[in-house]
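I have a structure I would like to understand better, so I am pasting it below and will then ask my questions one at a time.
Every protein chain of the complex appears in place save one, which is left out.
Up next is chain A:
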Amino acid sequence: MTEPLLKVTGLTVEFLGRHGTVRAVDDVSFTIGRGEIIGLVGESASGKSTLGLALMRMVPSPGRISSGSISLEGQDLAALSEAEMRTVRGSRISLIVQDALATMNPVTTIGEQIEEVIRDHGDRSSRAERMTRAATMLREVRLPNVDQNLRRFPHELSGGMQQRVAIAEGLVLGPQVIIADEPTTALDVTVQAQILSLLREICDTRGTSIVFVTHDLATVAEICDRVMVMYAGRIVESGTVREVFRQPAHPYTKALLSGLLPLAGEPLAELDTLSGQPPRPEDWPTGCRFHPRCPLGEALDHPEICMTDDPHVDESQPHWAACHFAELQQPALTEEVAG
């Protein structure tokens, strides 16, 4: 592979709390190639959504990016001024979230919303031309009845149509990277599948890369090329979907894949192998952050090293896991999921 499209190095996001600063994202590094879809999987408090926002430089206050770089085509976004960053957002890197309706101005029509994005990114053509451009984009995401829907208000469309509009809005300026944070979770299954295949198609035809933030492993298996598993602010395993699903090297990934850990919702009470909640950033344990819940650690009778030493990894490897005993992991029986 040549120079990656997006190269994130040592990205750390800190939140200033009452009890000092906590790191929601801790020293994360990864790369994405052109046209690649990378899945970012983890539980609710894992920091995956914060990482997505950090790539946009939109970490909500009192959080901030305290160190690291986000290099998009060789340009470090973390070093840009806020005004420069504004021109990047929505045009070179855009965000699509779960609840499309909540992200749209309720008093402007679909057409105007997209037209505004085009205009504010320096398009000097006439309003009518920009509207045409918006309409073309909406056709590309296969919004039905574009001419009528252009003049409709967001709440007048169905959930699936709203999500298509949000995608069109994110894509209209041809960004290199899309961050999609649970973009299909709120939709019903049929629509979900349609939106996923639309994203996949866009990726293939336009060469857009997608960071797909989700808790849904089935979705990852369906559309992602690679997957990164996040736990307690860190990436604990990274590899191609095939490798990670067939041979998970980290006990956490393995637990996820065998369905031991429900990712959304409540953890199952009767679980004896993997009990407890994912830790909050303010009380991350020392050593390997997974050790209080780790079934492998337990099987090995709680090795000292798990509690004292951070597992370090060679991130240049195509498939790696942050575990002292990664080699001991047996291939998981997850053929069905990966297939």
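To be clear about the criterion, a contact is a pair of C-beta atoms (placed from the backbone, for glycine too) under 8 Å apart; a residue touches a chain by one contact, two chains touch by 3 or more; residues count from 1.
In the analysis below, contacts and distances are computed from a predicted model.
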item: Among "Electron transfer flavoprotein subunit beta", "Metapyrocatechase", "ABC transporter permease" or "ABC-type phosphate transport system, ATPase component", UniProt-listed name of the chain not shown; value: "ABC transporter permease"
item: Contact residue for the chain not shown (choose from A:86, A:133, A:206 or A:242); value: A:86
item: Hidden partner chain, touching residue among A:71, A:94 or A:184; value: A:94
item: Selected residue (touches chain absent from view) among A:104, A:157, A:203 or A:326; value: A:104
item: Positions on chain A where the hidden chain makes contact; value: 56, 58, 60, 86-91, 94-95, 97, 99, 102-108, 116-117, 120-121, 153, 155-156, 169
